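A single protein chain has been omitted from the complex, and every remaining protein chain is retained in its original position.
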Amino acid sequence: MDAIRTENLTKKYALGWRRGRLLALDKLNLHVHEGEVYGLLGPNGSGKSTTLKLILGLISMTSGEARVFDVPCEKVQSRLHVGFLPENPYFYKYLTGAETLEFYGRLCGMKGTHLNKRIDELLALVGLAHARDRRLAGYSKGMLQRIGLAQALIHDPKLLLLDEPTAGVDPIGSKDIRDLILRLKETGKTVLLSSHLLAQVQDVCDRIGVLNLGKMILEGRVDQLISDQRRVSITVQGLPETAREKVMETVRAAGGELVSIEHPQTTLEALFLEALNKDKRGAGEHD
Amino acid sequence: MRTRIIAVLVLIIPSWIMIPLEDRIQSENARLNYGTVRVTREMRDSIGQGMAIALLAGFRGVVADFVWIQSQGYFEKREWLRQYRNMEAASLLQPFSTFFWNIGAWHMAWNIGYAVSVDPANFTKAEGIKRQHEWWNKARDFLQRGIENVPSRPDLYYAMGWLYWEKYKDPCNAQTYFHEALEAKGAPMSLDTSFLVIRHMEARAMEKCGDVMGAYEYWKQLWFQDRTKVPEMWGVVEREIKRLEDVLNIPNNKRVFPKNQSKTTSVS
Partner (left out) sequence: MTEPTQKNIAAAKPKKEWVGFSVRRVATIGENTFTEAVRQKVYNILIVFALVVIASASFFSEFTFSEQLKFIKDFCLGALSVFGTLIAIVGTAQLLPNEVENRTIYTILAKPVRRFEFLLGKYMGSVLLIFVSLVMMSIMFSAALAFKEHRLVSDASRTMGNTSRVEEKQELQQQIQQIRSEVLDPNLVKAVLLIFAKLALLAAITLLISTVSTSMIFNVTVAFMVLIMGHLVGTAREMWSSNTWAKWLLALIPDLGSFNVADNIVLGNAIPWMHVGAVVLYGLVYTACTVAAAHFVFSDREI
């Protein structure tokens, strides 16, 4: 059973009287397997947030189907095992960290010592134990992101949906969040995250899908996508300038071709841009 | 779209089903005399636009109070006609209460009446008296209008009685109104413990109007009420009966308080 499975998921937004409808998501077939970390990538307005909202039942689909653990997304019970962190979460400014978690915990039907224990656990997990009784109005952006993550985890869901979890967070905070995602993966959670910065997520995702203008234009395992089978990169250290000529000669003698001698990091970024360039459907300002 | 149609239906259908209830509430309102009095243009002019808006928002009492408080200011500035206009406006804003009619008439007859009688602008003393009379008449007409609006309550009859008694020195008319006050059917607002005072006044007015015997019988009737049920100023009644027994020369054996006996009658 897939954690998330969508079949021809399509969303059109009404633009207003006689202005037609905007195709925000076009026949998306997304399969997120249990236990994996899946990255949904794409530029702003490519349909990432729409996908997440559809999966959460916040908006209704125009056609197609979406299921979470085999439960249709329109049903409330589809959200029993889902935790969600929205983009740039704000939460209730006047609640303290602990109160925030208590609120969400009670929404999930938790109570009593069980809930209190869980709150302490999560605050420790996201490193906010010191700020538990401070109001969220005084939290930094990184702290909000972390309390958001704790909130998403309160009922120990099997699936986590994270919308731009590292956006706007400083490099250290971003690293912390990525570490946390990896730890969650180790405990068997499934994670679907969206981002427009590939570099930030490539080392946590098992698989990625690239969305553009509402269509999936590239999908695959991260290690396979970035590894170029035809190229080999040999990393050396302390090689003198003179020795480099020899190496090059050896390569040529063996029938190889030297493409470049930069430090190679073919990157997802490049792939991404390439894929976007191939997608000639024309860029319109969508969203 | 479908849900919006349901939403509209959920609003419309119960509204229509509730029409009988709405009618019931409205007629009950009318029955209890809470009926709204339309705001005429004249009234709007006299209370001002802002007040008229407050009126539409349902703050009739507050508006009437403001207009009333303003009238007090005019009294201090000796602008009596403006005061009259404001008092009238306040009364018309809450015409189904005796409140403003009552106090308004009292202001006219007692306060303004006195003030105009000693107004230094008067040329002669006679002019002062004449002006005072005019204000008594205004008070009388004002009370009359009040009585027409609130015929069921005793307050205004009682006030009218006092006006005749104290100002016009007309005990016969006073007696009529005191009697009306006692006959008024509506639940008295503020006079529930004051009925005995009105009765005393009626007895006194009856005597002054000439029917001394009738007055004596009246007091006697009060004296023989059931003391466990009726509050009464027994001392006052006793004094009046004794006085009238002297005035009327009632034979000793028919007196309530025979002359030679000591005052050991049970007096509470």
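By written order: A and B. Residues from 1 in each chain.
Keep this in mind: a residue touches a chain if its C-beta (ideal position, glycine included) is under 8 Å from a C-beta of that chain, and two chains touch if they have at least 3 such contacts.
As the structure is a prediction and not an experimental result, all values here were calculated from the model.
Chemist: Quick one: which of A:151, A:174 or A:200 touches the chain that's been left out?
Modeler: Counting the whole complex, the residue in contact with the absent chain is A:151.
Chemist: Write down which of B:103, B:182, B:209 or B:256 is the residue touching the left-out chain.
Modeler: B:103
Chemist: So which of B:69, B:129, B:172 or B:248 would be touching the chain we can't see?
Modeler: Within the whole complex, the residue contacting the unshown chain is B:69.
Chemist: State which residues belonging to chain B touch the missing partner chain.
Modeler: Missing-chain contacts on chain B: residues 3-4, 6-8, 10-12, 14-16, 18-19, 21-22, 24-26, 28-29, 32-34, 36, 38, 56-62, 64-65, 68-69, 72, 94, 96-97, 99, 103, 187, 189-190, 193-194, 197, 233, 235-236.
Chemist: Name, in rising order, the residues on chain A that touch the hidden chain in the full complex.
Modeler: Those residues of chain A that touch the unshown chain are 1, 13, 33-36, 53, 56-60, 70-71, 76-77, 79-80, 82-95, 103-104, 106-109, 148, 151-152, 155, 161, 188, 206-207, 219-221, 224.
FYI, only the chains that are shown with their structure count from here on.
Chemist: On a C-alpha centroid basis, what's the spacing between chain A and chain B, in Å?
Modeler: Going by mean C-alpha positions, chain A sits 80 Å from chain B.
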